[in-house]
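Below are the structure tokens for one structure; questions will follow.
A single protein chain has been omitted; all remaining protein chains appear in their positions.
We just call them A, B, C and D in the order they show up, numbering each chain from 1.
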Amino acid sequence: MLFNNRTERYFVWVFFPLALLMPLFLEQNTFYVSKLTTVMIFAIFVMSLDYLVGRCGLITLGHAMFYGLGGYIFVMIAPEYEAVNFWVYTFYICVIAAAVALVIGFLVLRTSGIYMIMITLAFAQMTYYFFSDSLDFGGNDGVFIYVKPDTSLFGLSLFDLENPTHFYYLCLLSLFNTLFFFRLVTRSRFGRVIDSIHENPGRTTALGYNIFVFRLMAYTMASALGAYAGYLFTLQYGFVNPSMLAWTTSGSALVMSILGGIGSIYGAILGVLVYEGLHFSLEHLTEHWLLFMGALIILMVILFKNGIAGYLEKLLERR
Amino acid sequence: MNKLLEVKSLHTLYGESHVLHGVGFDVEPGQAVSLMGRNGMGKTTTLKSILGLVQPRSGNVLFNGEEITQLPTWQRMRRDIAYVPEGRGMFHNLSVKEHLQMAARPNKRGEHNWDYDRVLETFPRLQERLGNLGTQLSGGEQQMLAIGRALVTNPDLLILDEATEGLAPLIRKEIWEVIRTIKASGISTIIVDKNIKVLKELCDKHIVLVKGQVVFSDSSEGLSARLDEVESYLGV
Amino acid sequence: MTTSLFFVQLINGLQYGLLLFLIASGLTLVFGVMGILNLAHGSMYMVGAYLAWYFVQQTGSFTLSAVISAIIALLIGIVVERTLIQRLYRRNHLDQVLLTIGMIFVFNALQSILWGNDPLGVQVPDAMSAAIPLTDVVEYPVYRLFVALLCVAIAAIMYYMINRTRLGMLIRAGESNREMVECLGIDISRLYTIVFAIGVMLAAVAGVIAAPMSSIVPGMGEHVLIACFVVVVIGGMGSIKGALIGALLVGLVDTFASVLLPQLSSMMIYILMAFILLIKPQGLFSS
Amino acid sequence: DNAEPIKVGVMLPFSGIYAALGDAGRNGLKMALKEHAGELHGRQIEFIEMDTEAKPERAPEIASSLLNQHHANFIIGPVHSGVAMGMIKVLKDQDTIMIIPNAGANAATGPLCAPNIFRTSFSMWQPSYPMGQVALDSAYKRVVTMSWNYGAGRESLEGFEEAFKAGGGEIIKQIMVPFPKTEFQSYLSEIGSINPDAVFVFFAGGGAVKFVKDYDALGLKGKIPLLGSGFLTEGTTSAQGPSAEGIRTTLHYADGLDNEVNTKFRQNYQQMFGKEADIYAVQGYDAGLLIAKAVDQLGGDISDQAALIQAMESTTLLSPRGEVSFSKAHNPIQNIYLREVVDGANKVIDVPAAKLEDPARGCKL
Partner (left out) sequence: MNNNVILESQVILETEGLCKYWGGLKALDDISLKFHDRELHGIVGPNGAGKSTLLNLLCGHYKPTSGRIVHEGAPIDAIKPYAFARRGIGRSFQKTNIYPNATCLENCSVAVQRRMGGSFNFLRSRHRQEVLEEIATEALEKVGLLSRRNEVAAHISYGEQRQLEIAMVLATSPCVLLLDEPMAGMGHEESQLIIELLKQLKQEYCIVLVEHDMDAVFELSDKLTVMVDGQHLTTGTVDRVRDDPRVKEAYLGQGDEVY
């Protein structure tokens, strides 16, 4: 079975049906639909990071670079006032981001641990300043995307991106596919090697695996998915800003992934839901929401050994 | 005679798995005690329970008549116990010299029998490697350093897990000599090793564990008498 | 660039580097040597600056304020280590990330509640308000020289303590294998509490000392945080010498880049860091 | 219908580096609506406050929340230009009125202008353009300009440059500091070696404090005159201390403006919030004033957006900064004052531009 852990199975069975029905409840209020869309987009991003950090042991503080690139690549390659094809551009963006990741990964994967955190940060910051200082891409203020792509595939147009509910379903589908994909990958033979490398890189080399290549592939894959999430985010409101690439974005994603349960993949969704949910509700309650947010985060680290997913597993996995 | 260490019916669990089933024995001052058993029988677990590195579910550990079962590890060690763990426990960021300097201290009675210089005398090999980091030593050198590091704390009770693992025959002999000397100076030892011949000659008392239970506990004479039985426990 | 300007910039670079070292010194200790990933380091820097401001208002004396602030920071360090950090030693390093980010939120909120959001300033103590002329126009404030000297002193003391004393060995050993240190009869947990608190205090003291030269504003902690990590990491984890040289390198490169390569100056320290880590993947002086 | 409260969404930074600006803006806004409660024809005001954290990437979402979740009639915000862009993307041509109480990006009332977007603050060009003439009048010929390298900074310098160059001045060097870096020492040393007639800068908030202190500490003060867009000394003089004394800046407001509205405004503000008002408070105040005036004109019925916009366009506000009316692009037409810091306060010394209107390049309204 693909979702072989009981908690994960429950989660998938509860979350996705609920998410499918959600717009029915919220139809009157497009904001909630949009908000959930944003959450799901970010969950894709966090999931790709979770795979890198939790499964591959490649801790990066530069993942937002690809999130931002997802948007900026689109701005760079798409004509300004003409609707392009969504799928074609998804392909372009993923391929270009993967190419960038291949080059950057080739450099950063020589280091490990904290050194890798810092060197990925370095590359992300360089990209950040590149766009933030640039006059062509709106600089610090960001740029607009005026025309959203159309999503026809073989003449069949399933989603209208201008319609928030359609966009919501597109993102939900993407999220499910991402989860499904990562599950396949972690369960595969490739996944076995990745697990081994995570646990003991030296031993894996001694067994004859070229760990660099495996890491590079994982890095490239996760980066391309991160870019895809950024692309979706950009399309949601048609707005790109360099802050998408800032280290704070990477930091938030890392926080959500740890909160959700690092390495559990589906925990990414939990992490984003809980973090964003707390943020959303506290922000409305009090001006000093930061205080409560911080206190709750501290409390959760202390109480949950392996994030929220770990906590749920402790509750549900008892036979 | 009063006991230095008393271990009473220890039950230790790792999560769900019950490893020690009521292990009990005692060590008298100046005595050398061997702890034997096949792989996975609970020798290390017994030692760790004594030191508080794992907390036994039930049972007691008394040192010099004083109950120490609830104390944190460092307080137990302060009662002048020293430990050489299996796997050696080197510090990757300390040099050989620093390993010895950081650990060195007089014992409770203020005695300084073992100090930096004496360890280097005993293991001249280390003398040549003073600047190497702990993990930049050969396996045997690490073992020497681990023993030296334990000795400079001037213990009353020295606990050696896999005492001579990875040592060349000559050095192994050396180690047995050292243990003989410290025994002569009144220090007690608990030794885990597989060399039954040497242990028989060196130790006053022998304990054999099978599946977390003491199946044999007797003096060397007793061991000679029941050698076949013990050897079958050990799979020799 | 004229020679005189070159020398002025050299001094600027060194002084900035030394200041960076001062700010990063606590992190070098807590993160580099002890291996605790404390992202709230910058917050303690901020707290130091705000405390300095507050007690200068109350007492009128900068020195007194510095002493009180340092003591408060030490206490905060003890409490934080005892109640929070200590629970995480046996866990994944990443949990420390989460915990300390939570702490950043809390400190930021408290700062806003206690002291408001307006920018604040502390004046340079009168005794050190003089300046030494460097060129016709530019002069150099005595206070900044004093800070530079102080940084050198702190670097020397830290280097000696970590590398030469038994205490330093114990701390390093604790980073490598806590259990084994405990097996040598050392109360590692109390030792760690104290050293962590000292690290926190160093961060706050840096905030106090930097206060008269900078602006005290919300978010000032996050700005220095990255720079601190850059310094510690390019120097090589756990190396005081590395951190000092890393700090000076960052200071010099940043200073000269802003004048000579203004288009790249925003990226320069990252380029420097990437460059160093590509050549030496463990930093300059890692063991 | 008039029983419903008027919903005012407040989208300002209440945490992070811009929090002080957000606070002041909100204070001003609330004060204005309270003082002018009588003109609301019985309608209550309901505030919905959202912390932008000055994060542009969150701006569309928050704006959408105010628009679609809370159905705000007015949205006041933001401080940060990047956030403004994100908001405009969502709010442009919607049925809510967006009033910008600070962000000065020229584009907001330039190429991106829209019928429902108003600004009660300024465009970056506005406060610095008149300084060009001031510099020329002071016989400064060779000037170094300096600011953070971001939109607001660049546009501010451009405003100064436009007037200064037109009058024959020469910009001998333009220094762009990476945003939000506050290490100015090397730049100042360089300026010292160039020794220009004057320096014109744009910095704000904490950066402004640090800059002014460094300028003094390195001995440039008193040797090379420092000019600035007024934000250099707004809300920061107490932190800057004596280092700020004598700095001349241009802005659409000054503490000591001698008019009745201002005196009363400063007094009330001091009373309500326990601190001195600054430009950010004034801009927020004017946003409130604008709402009050428009609601009053329509007799409390704001359901017709076209009428509402018409009413807002045609009002003239009696602001603490003097009379303010709105250009076609919905940017304020206002006086720009030349101020000098005296005893920690920005005292008016001249009015280099009266009723200055932003050129609103690119706006098709």
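By our rule, contacts are C-beta pairs under 8 Å (C-beta built on N, C-alpha and C of every residue); 3 or more make two chains touch, one makes a residue touch a chain.
Keep in mind the model is a prediction, meaning the values are calculated, not measured.
Novice: The complex has one chain that is not drawn here; which of the drawn chains does it touch?
Specialist: Among the chains that are shown, those touched by the missing chain are A, B.
Novice: Pick out which of A:130, A:144, A:190 or A:280 touches the chain that's been left out of the picture.
Specialist: Looking across A:130, A:144, A:190 or A:280, the contact with the absent chain belongs to A:190.
Novice: Have a look at A:132, A:204 or A:264 and name the one touching the chain we're not showing.
Specialist: If we include the chain that is not displayed, A:204 is the one touching it.
Novice: Per the definition of touch given earlier, which of B:12, B:31 or B:44 contacts the omitted chain?
Specialist: Of all options in B:12, B:31 or B:44, contact with the hidden chain holds for B:44.
Novice: Pick out the residues on chain B that sit against the missing chain.
Specialist: On the chain B side, contact with the omitted chain comes from 14, 17, 37-41, 44, 86-87, 125, 129, 136-141, 143-144, 162, 164-173, 176, 194-195, 198, 234-236.
Novice: When the complex is taken as a whole, what residues of chain A touch the one chain not shown?
Specialist: Residues of chain A in touch with the missing chain: 184-185, 187-193, 195-196, 199-200, 202-211, 214, 217.
By definition in this document, only the chains that are shown with their structure count from here on.
Novice: In terms of touching chains, how many steps apart are chain B and chain D, taking the shortest path?
Specialist: Graph distance in the chain contact network comes out at 2.
Novice: How far is the middle of chain C from the middle of chain D, if each middle is the mean of its Cα atoms, in Å?
Specialist: Taking the mean C-alpha position of each chain, the two centres sit 35 Å apart.
Novice: Where the CA atoms of chain A average out and where those of chain C average out, how many Å apart are those spots?
Specialist: 32
Novice: Can you list every residue of chain D that touches 2 or more other chains, as numbers and ranges?
Specialist: Counting only residues that touch two or more other chains, chain D contributes 14-15, 149, 178.
Novice: State which pairs of chains touch, listing all of them.
Specialist: Applying the touch rule to all chain pairs gives A-C, A-D, B-C, C-D.
Novice: Which of the residues in chain A end up touching chain D in this complex?
Specialist: On the chain A side, the touching residues are 29-32, 34-35, 38, 129, 132-133, 138-142, 144, 233, 236-239, 241, 243-244, 248-249, 283, 287, 289-290.
Novice: With touch defined as at the start, can you tell me which chain C residues reach chain A in the complex?
Specialist: Chain C reaches chain A through residues 84, 87-88, 91-92, 94-95, 97-99, 101-110, 112-113, 226, 229-230, 233-234, 237, 263, 266-267, 270-271, 273-274, 277-278, 281-283.
Novice: Can you check the complex and tell me which residues of chain C touch chain D?
Specialist: 2, 4-5, 8-9, 12-13, 15-16, 108-109, 112, 116-121, 123-124, 131, 133, 135-141, 143-144, 213-220, 223, 254-256, 258-259, 262, 265-266
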